[in-house]
Structure formats: structure tokens, C-alpha cells
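All protein chains but one are shown in place.
Let's turn to chain A:
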Amino acid sequence: MTTFLQSVLNGFAQGSIYALLALGYVMIYKATHVISFAQPALMVCGGLFAYHATSVFELPFWPALIVAIIAGALLGMLVERLALRPMVGKPVFTLAIITIGVDIVLRIFANRYMGPDPRSVPYPGGSNRLEFWGLSISHQRLGLIVVTAVTVAALAMFFRYAKTGLAMRATALNQETALAQGIRVGTMFALAWAIAGGLAAIAGTFVAATGAGMEQNTWIIALKALPAIIIGGLDSIPGAVIGGLAVGLVESITAVYQPDVAPWLGNNFALVAPYALMFLVLLVKPYGLFGTKEVERV
């Protein structure tokens, strides 16, 4: 039982990263109907912003996180402004391909900066662990879960109560009607990208703080957010969170039990498990668990 709970806890922590990234995808998809493949690069850049803030500016972890969020948000806005705004009205497929280009360009800059060594962000308290009920969790992972929960709650409040949040939702529903209410649609797009960039920066900072640090191939983590949004539904904010956590849980539980229960599946099956889950969800609910039923081609 303890083993199981421990794997659930680890899954939650890893799932929080996926949930943050998945929220970024959903944010952009809802506003512009484009799946942004630039999220991995935004995550890597966010992590590096935090690294730069801690190592060069010598800021402590939390201020560095804030710096990374702001820089990530600005980067997101810059991408929207330079690469996507000129293409407004073009087919979404074209836009999706452009985001792949953006991803590659940003990652080249990031790789130049990183070089071959892993870059990690020091977390206050180092590798202290919290022990309870026979379970144990590192402080970084606990911080990650708390920050994710706070961020998700803040976003939910923002979309429910803030004037701008409501305007963003309205824009996502119908651009012409939103325009007729006096909403600046372009600004809403930029804001969606800014939020996605900020969320990716939080994820990136914690990736750099918890794991082996940010390396040239760490961006692959962000691809796990794709099954997460497909499980949750492309346009659902709660879906992104639940999908992200589900992917994290499935991954960690499979990692613990699969070698004993189903060794014939081979090594490292945990890496494939999220995609297997996605496959199952797609068979039963093609629009994801919380997605709007609508024919959308990406």
C-alpha cells in the first residue's frame, strides 16, 4: 500500500509539470484554435531564465521563479507578435507548422546558451525530504505541487471573475461578437501566449530544480503534455489539469508495477504508458474527457 501511495505522490508531482504545460497548450488553443508546438521551447527557455537569474544575478529561488515567469510571458508575447500575428486568418494548419519552426529556433538559441552541461536551479532546503505515513517527498516536488495548485486556482479565478479573463473566454467563443463588444481581440491572443509562456516557465523552472537539471534533450518532457491535453480535451482547462495529472500518475504507477506484473512488456514501458492511456481515451471519448464536441482539424 505504501508503495502504491508513494507512486501516486510521485505521479502527482510529475503530473503537475505536465498539467502546467498542458494548460499552456489549452490556453493558446482556446484563444486561437492553434496547437502550439512551441511549448517545449518555452519550457526550456523558462528554465534557463530561472537558471540565469539564480546563477548570474544570484537571486534566491522564489524571486528567480518570478523573473522566469515574467520573462517567459514576454517571450510568449514576442512569439505571438512576430511569428503569429502576421498570419491571422491563415489556416490553422499553417500556424501550427509555424509554431514548430518557432520551437526549433528558440531551442537552438537555448542549446547555444546551455552547452553540453546540465543546468540546474538550486532549490532552498536542498534535498530535504518531508516524511509522513511512511511516505516521503522532496521539498522541491512538494513546492511544485503547491505552486501548481495555486496557479491553477488563480487561473480559474481569473477566467471566472476578472474582466479580462471573461473577455478572453468571449474571444475564444466568437471573435466577431467579442469585437462588437469592444474587446481587442489581438490583445487577447497576445495575453493567451503570455499566460502560456508564464506557465511553461514555471514548469521549466521546476524541471531545472527537481530533476537532473535542464539539458539539451529535456524538452522531450513537454511532449508528454500532448497526451495530457488529448485525454482532457483540447479546449478544457480542468481537462488539462486532470489530463496532466493522469499522465503523471499512469507513468509513475506503471514504472513501479509493470516490471513485476507484466514483465513481457519490456523495459521502460512507463514512457509509453501515457500514450496507451491516450489511445484508450480516444477510443471511448474522441473529444477527450472534457472537450467540446466539435469537428476540429488541426
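One rule holds for everything that comes next: a contact is a pair of C-beta atoms (placed from the backbone, for glycine too) under 8 Å apart; a residue touches a chain by one contact, two chains touch by 3 or more; residues count from 1.
We adopt the following convention: contacts and distances are computed from a predicted model.
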Quick one: the chain not pictured, UniProt calls it what, "PD40 domain-containing protein", "M48 family metallopeptidase", "ABC transporter ATP-binding protein" or "Sulfur carrier protein"? "ABC transporter ATP-binding protein"
Touch criterion as defined above, residue of A:A50, A:A64 or A:A167 at the omitted chain: A:A167
Out of A:N128, A:T177 or A:N268, only one touches the absent chain, namely A:T177
Determine and list the chain A residues touching the chain excluded from the picture. 89, 163, 166-167, 169-170, 173-184
